[in-house]
Every structure is written in C-alpha cells, then in structure tokens.
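Heads up, one of the protein chains got dropped from this complex, but the rest are sitting where they should.
Now for chain A:
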C-alpha cells in the first residue's frame, strides 16, 4: 500500500474549529458560570483524559504563550507530561513549570498555590460539567433548572448531608454560585482551592470534551461556595506542614512510606514545593 501522508494543523485543531471554540469562549465569558454547548472534537487522547482542556488550550495558544500543565498539582505526573509533550509537538510553544512565568496553565484537579495574576489563563479539564448531574441525570431537566434559577435540590442535598453526617459531605467539585446567578462545578479540585476562584485576577476557563460544554469565570467575579449561615462552607485544612519544604496553608498529599501505614505529608503543588525548599536551602547557605 502506498504510504498515505498524514499532516496535522499547527495546534492540531483546524482553524475553523479554533474559531468555533473561541466564539463559544466569548459567550462563556459573557455569561459567567453558564455551560455553553460546543461541538467538541475528538483529540488524540482518550475522552476523559483532558480532551476539553486540550481543545481550549489548542484554541487560545499562540507563539508568544508559555504553557504550564499540571495534574494533581504536579508538573511531573504522567498525564501532565504527556499533554505538555503533545503541545510541544503540535504547537511548538515554550513550556514552563513556574506558575508565574506561564500565560496558560492547563490543570487537572488543582489550582496552584502561587497566586495567579492578571493576564494569566487557567484551563480546567472537566469530567462532569453539570453540578446537578448526580441529583438529576437528565440534561433536559438540569438545563431547565439552570434557566429557572432553581437550585433548591442542591441545597436539600447539602442539608441532608448535615442531617445525616453533621457536615457537608462534599470534598471536591464543591458547588459554587458564580456572579450570584449560575450554579457551577469547579471541576474536581478539592474544596481547599475554591476560595482562589473568588475575585481572582486570572481568567478561568473550563472545558468538558466528552460532555461538550465550555464555561468560564472572568477575572474579578464573585464566586461563592454554597453553605448555610449556621453551617458555612468549610474548605479542607491541614494540621501539619509539608514534610519537604515546611509550607503551611497549602494542600498536601499523603505519601505512604512503609508497610506499617506510616505516612508523610508533602505539597501537591510540585513547583511551589521545589522552590520553597530551594529558597530555604539558599537562606541556610547564606546565613
């Protein structure tokens, strides 16, 4: 068989698709928290592995961008490495692990510890964009509920948690109300990260490839995590500092160290951890 020459466009997606996604993004930014349907394309990684995030990044990335990709907060997890390599291959853009050097940060499950600045764009990989999905499986129903601002079901769920367990039993993908109007799933980031969305200086865009939805939180938007006056929203907190860099007030991974159940806790944000540790070493050397 004659070898068929197969060529892919720069950034993988064809230009019409990029335009379609950018237009969807404009609508998403104009209606914060609203899930805009888009004609999601197949991309060369499996559905559920960040195909929504990859399409968003592919649609907005340009030659002067610097890309950072994290998964579970870390730059060196396999899927983050794989996606970074993909963009290096198809878009030829420079990549970084330093949060403040990046113009685009594609993420799965975390928001970096380093505060985000103006002009930065966070791209989230979203598995289930509909915050009401596990309460109501039908898309036709949940769209109506959003249209009517009918979120009683979610409050009842949170109330039932409190009645049953004494706490709100939602630890990640914790629902937020955006700009006092749309209920939104912040993707499966721990509720620890929710406060970082409120009045953030950065633009946050969310892509659900398999479910074909895009939504956004523009800079300086109110993002309120749901709660009650007597049972307010409570993000996770950790008792101990990071065992490697000593940071407190950051999200920690539990690392099993032996067969007897021994464990240590270390930063999930690898960039933050490495640099805090390096700074401490430098200070020690200087003193």
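By our rule, contacts are C-beta pairs under 8 Å (C-beta built on N, C-alpha and C of every residue); 3 or more make two chains touch, one makes a residue touch a chain; residues count from 1.
Rule of thumb we're sticking to: contacts and distances are computed from a predicted model.
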| item | value |
| --- | --- |
| Choices "ATP-binding cassette domain-containing protein", "Carbon-phosphorus lyase complex subunit PhnI", "TIGR02186 family protein" or "TctA family transporter" - which one is the UniProt name of the chain not shown | "Carbon-phosphorus lyase complex subunit PhnI" |
| Among A:71, A:113 or A:271, the residue in touch with the chain that has been omitted | A:71 |
| Which residue of A:26, A:169 or A:278 touches the chain not shown here | A:169 |
| Selected from A:124, A:233 or A:251 as touching the chain missing from the view | A:251 |
| Those residues of chain A which, in the complete complex, touch the missing chain | 1, 4, 6, 8-9, 12-14, 16-17, 37-44, 46-49, 51, 71-74, 76-79, 81-82, 85, 108-110, 127, 137-140, 165-167, 169, 171-172, 188-192, 210, 212, 236, 244, 251-255, 266, 268, 270 |
